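Note that one protein chain is taken out, while the other chains of the complex remain in position.
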Amino acid sequence: MFDIGILTAVTLNGLTVGAIYALGALGLTLIYGVLHIINFAHGSTLMMALYACFFLHQRAGVDPYTALLIVPPAFFVLGYALQRYLIAPLGFGKDINVLLVTLGISIILDNLALYLWTSNTRNIDIPQAQMFVELGDISLALPKIIGVAASIVVGLLFWLLMTQTDLGKAIRAVARERRGARIVGISVDHIFAMSFGIGSACIAVAACLLIPTYYVTPKVGDGFVLIAFTTVVLGGMGSFIGALLGGLFLGVVEAWSGLWLGESLGQIGVFIIFILVLLFKPNGLFGQRNT
Amino acid sequence: MTNMKRQTQVMLVLILALVLIPLFVSSKFWMGFWVMLLFHALIGQSWNILGGYGGQTSYGHAVFFGTGAYVTAVMQTHFGVNAWAGAGVAIAAGAIVGLFIGAVSFRYGLRGSYFALVTLAFAEVFRVIVNAWDFTGSGFGMLLALKPGAAHMQFADRQWFYYLVLLLTIMATGVAMWLESSRFGAHLVAIRENEDAAKALGINTFRVKLKAIVISAALAATAGVFYMQYFLFVDSHIGYGPSMSISALLVPLIGGPGTVLGPFIGALSLGVLSEITKHTMGDSPGANLMAYGVLLLVVLRFLPNGLMGLFRGRS
Partner (left out) sequence: MAVLEVDNISKSFGGLQANAQAHLKVEPGKITALIGPNGAGKTTLFAIVSGFVIPDEGRVTFLGQDITGMQPFDICRLGLVRTFQIVQPFAGLTVRENIAVGAHLRERNRSAALDKASALAAKIGMKDMLDKPAQSLTIAGRKRLELAKALATEPRLLLLDEVMAGLIPTEVSEMTEMIRIIRDSGVEILLIEHLMQAVMSLSDHIYVLNNGRMIANGTPQDITANPQVIEAYLGHGAADA
């Protein structure tokens, strides 16, 4: 039962999933760090992106890795518009209102998907899914390895964006001091929308990487929302490194709980961690303390 | 004061009208419509106590509802307990869950968005557990044996279910009215408006919030018991899934949070919207909730105080 081989395999698998969680968490952390809102529609965005990849593959024969050039940019634009023209005006700037707005959006998206595409599970078949990479005794599906590699690349690009570009500096300025940023001429509304767009694009990338080994239903976003939040809270709301490490950690936790508690019960591992972190360390393990 | 009198008058008229409904409704379908409408008013009122009056928005109210449904099912199916006794145990169980979640969340000062997320997480934990556990029917859910008769809280004539849920809804509304005219209610509302100021004026905010969540949970569990007796079936998704949590919060939010009549207005609006959606978009799953989502956004845009805001005339 506690065979080291199985544990290693499970851990490695967990890490590969965790890399994807980390990507999703990156996007959510950006949105939280800059806008200080908890984006409830994050899971629904993932779900929509998965459907986008699915239909691109089914109708146009575009494989998910090529879709990386199409879906994330599209979702960047959609995310930008969503924040600028729907969330911001409806939120009146009040925390609990914004949460409700994103809840409303997630309800609409989830059920739109259900209405249009039913609850039938979809998945796609690509040749890479049948290929495996040997790591000693363990073989991992190729898409998972690609997932990790791509996550690292995206993570690096993200870091470059935030530290080396003017946009990144503006984003960090707004995250730290909204009013001050406005005074020096930064369009805060634009930065908010950009952050939301980038966050959505990250989630879209995660979808492209996820779809070869995952399934697509309207409900797929639900569980993801909590996992993404757990990652963000665990890593410390607003810390990117924390989100990355948190994602990896949760991927492993999920894999281990699945191993020990069985498939159906395994999901609680993450939720319990979430509850514990919220109760005992709401600023996470890496977070900045809110004054 | 006059506001209170006016509300009481409106409530009495409303109750009278509701009591008379079965006299005008003959079709099973429409009777069912009214039953579900009151059911939603009931669970909406339960959310209203904690979220509307208390300002603690829970996104996982299903955790209390599902407990009510499952515990009474388990009591009757596995322990052969009578339906009414089972209901008592179930409501107590719901209250205990409320006590636990409240104690843990409020002790650590969880507010706003964090509290919303934690309630959601708890609902998910319960959902996964009942879905995996054979004792609670795992993926198949739980079925109650059909035993028509008042002694078993099952009625062959839908009309009696209507009167039962009406009674429960009146009871829940009575709690809301009590909040409007009691010190406890004043304390709860003060906490909603400004928790620190409330503390500074001598209010034990932890204890007040805890009481509120226990009451709210007990009422939601009552709704769960009713659901179980009416439909005779529950599964992890119905009991602890997001659908019921969303209904619980939408009803009072749309109708007017923190008001006695809000849940009724909200339940009516959602009920009507539901029927309209069914006729225009067909019975496809998802159409309903999608319409609700749109309504929520519309309300957030134009009426931050819900539809009651129109009646109250407050800025």
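All chains are identified by letter, namely A and B, in their written order; residue positions are counted from 1 within each chain.
We take it that a residue touches a chain if its C-beta (ideal position, glycine included) is under 8 Å from a C-beta of that chain, and two chains touch if they have at least 3 such contacts.
All values derive from a computational prediction rather than experimental measurement.
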| item | value |
| --- | --- |
| Where the missing chain makes contact, among the chains that are shown | B |
| Touching residue (missing chain; options B:150, B:171, B:201 or B:272) | B:201 |
| Touch with the omitted chain, as defined above, among B:99, B:129 or B:186 | B:186 |
| Footprint left on subunit B by the chain that the document does not show | 1, 181-183, 185-187, 189-190, 193-194, 196-205, 314-315 |
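Throughout what follows, only the chains that are shown with their structure count from here on.
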| item | value |
| --- | --- |
| Subunit A partner contacts - residues on subunit B that touch it in the complex | 57, 59, 104-105, 108, 110, 112-114, 116-118, 120-122, 124-125, 128-129, 131-132, 138-139, 242, 246, 253, 281, 284-290, 292-294, 296-297, 300-301, 304 |
| Subunit B partner contacts - residues on subunit A that touch it in the complex | 38, 86, 89-90, 92, 95-97, 99-101, 103-108, 110-115, 118-119, 218, 222-223, 226, 229, 262, 264-265, 267-268, 271-272, 274-275, 278-280, 282 |
